[in-house]
Every structure is written in structure tokens, then in C-alpha cells.
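Below you'll find the structure I mean.
In this view, the complex is presented without one of its protein chains, the others remaining in place.
Let's look at subunit A:
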């Protein structure tokens, strides 16, 4: 397992079993799974299905009763658990920040334990706070109780990432925050993952969260049996059985919108003006741009107002009251569903896309959304057809094999015997 590095390590689970003393059934029964380096895998399933137990066996917070765990090709089943856990990031529900330590002290814990020099720890703490979107100067010395739930969770993620572990385990990390904050945190995590390429194992019982975050989703049923382990697209269009389709729930087409991000569709440029620009210049730009509107940015280049031609006429030298304020913006990592929502609520029929610090990067409009959704659904349908076709061929081959078989036994057993 690499000590540090910005790329993840693969995880191999080999017939992992956990039997708690005093219970007849194992809590986790014979789970085998391969997670590729740099991949986000989400364990999703009803409560009590053993998804959390499975996760906790990866860093051996719960010792498996059987099976093996490999990380980055190294067998860690018998490694010193303390040593192992320092190399695997761990984030939990409600962040689990230590209330008696400041934000900086919480983040510095793991680097301190593995003996980084002070200067490097300080540097890393500032870097991480910045990475999770908290101003280091402001939050550095605060105590957890002085933070909102969402901010605590960000610090929790920063702490988990502190020593730059290749693997990050997240146990329902966003379960205790309100839906709006959760949405933001999910977007942040996706953005982070774009920069870091860690291997992330994420546990949730929220299927929508799973499809939003996961590269692949493992739908688990009781005793952590894998009902389906596939990409979100495949699970949505092709659920393996009734259990999975029950979990997917209604509105699969709408959920499909959650799977594509704004950055994957065409972000177009739009005429903009700074709030300090002279009126005449804005006017000229409006005329040159060939549009009816211009997007006014504030001093930090964040979208501020939509200005129509008429607004400018009425403005009479002051922009203070002219135009409609921008209600909603989306980031490049927002889902098409968020974008659609924003476009539908904004009466301009488009939504501004912003970068990391809220600065303007482009716009997405209704046309772009509709055409890309259309393309997506078409592509999915073709995939599903192909998949079905493959299954049919496989079945035909099996039937053929059975008929060719000497004993003429029916059923899968016969097919295997004939081969």
C-alpha cells in the first residue's frame, strides 16, 4: 500500500464473513468484491443489512471472522490494525469531531501520530481547510461546537484526508445534516474526488445519494449479500431483480438526470458585464452580443443580476435597482436535475454555472438540457437493448448446450455438465 500519493489503491474483499457471538446468522456472509483504484463505490441497502459492518471490516474496526482483505494488492488481514487505520481515511456520521480540540487540532491528529514535522502539518491543515471550502484564517482556531453541521462534516472529511490516505471510508457521512446542506456536501465530495482520485467506499441507505456519488453501486440485501454490483446507469435501466427495482423506486427516468453532470453537457458562454463597468460599455456589449440580456457580475466575478435591454433604458445611470437578481446558480459538478430545477425556477430560461469560489464560468439553457437528456435516454435504451440481447444469446447457448447433452437433463446443472 503506498504511503501517500494522490491516487487511490484497489481494495479486494475475499469471502469476508462476520459472525457476532450469540447470533445464529452471520451479520455479513461471504462477501467478495473488487474495488478498483480511484473508484467511488457506494454500499446501499436497507438498515441492518450489514453494509456498515462490511465497511468497518475494511479498516478492521470490526475484525472479520473469516475471509481476507487486501488493499493495493497487500494483504492487510493480519496487519497491525492501528497502523492500517492510519493509512485509511475514515469519516462518519455527524463528523465525530473531538469537541475539546480546535478544527486545526482535529485535522492534525493523524499527521501528528505518524510523525510529520510541525511546519508540514500546519501547511497541510491550511491546505485541507481550503480544499473543503472553509477559510483557514477563520476556521482554524474554532471549536466544533462553533460550527454548523455542514461545516463540521467538511472538517470531518478534511481530517480523514489529512495524511493523504489512498483509501477513504465514509459511513453515512451526510446522514445527520439537512437536505440542502447534504446536497452541497455531495457536490463538494464529487468535486474533491475529481481532484484527488481516492478510492472511496461510501455507505448510505439513500439510493438517490448513491446514484449521485457512486461510480459503481453495490445494492446489498440482508447479511450483506450483493444483490447487484454495477454502474448507476445499469442499475437504473436494468435492475437485477425485484429487490433492486424496489430499492431503485419510482421515477427512474428523472433519477437518470442525477447521473449526468453539468460539466458533461455543453456549457455556453454568455455576454457578461462587471458591476463597475460604465453603462455605455454594458450597452455596447449587449448590442454586440446579439442577445436581449446580459449577466451582471459582482466584484468577485460572481453572477449578480440579469439585465435586460429595457432594464438598462430605465436604469438612468444607476444599476442599483435595475434587473432581476440571480436566484440560483449551479456548479460544474451539479447534476442535470439540479440544473433543470434551476432553469425551471428562473424566468430567464437559463442558469449560470459557477466555479469553485462562486465565480461565473458559463451558462446552461433549456435547449441544451433537453437535447442532452434526449441523447442520454436514447443511449441508455440502446445499452439496455444490447444487454438484453447478450442475455438472450447466453440463454440460447445454454438451451442449445442442454439439448445437445447426452442425458437430456434440463436446468442449469445439465448445462454445466455438458460443457
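Convention: a residue touches a chain if its C-beta (ideal position, glycine included) is under 8 Å from a C-beta of that chain, and two chains touch if they have at least 3 such contacts; residues count from 1.
Just so it is clear, contacts and distances are computed from a predicted model.
The unshown chain of the complex is recorded in UniProt as "Permease membrane component", chosen from "Spermidine/putrescine import ATP-binding protein PotA", "Formate dehydrogenase major subunit", "Urease accessory protein UreD" or "Permease membrane component". Summary of contacts with the chain left out: across A:145, A:299 or A:357, the touching residue is A:145.
Which of A:10, A:102, A:272 or A:372 touches the hidden chain is settled by the complete complex: it is A:102. The chain not shown here is touched by just one of A:110, A:203, A:262 or A:363, and that residue is A:110. Of the candidate positions A:94, A:196 or A:401, contact with the hidden chain is made by A:94.
Where subunit A meets the missing chain, the touching residues are 59, 61, 82-87, 90, 92-94, 96-102, 109-110, 113, 143-145, 159-160, 169.
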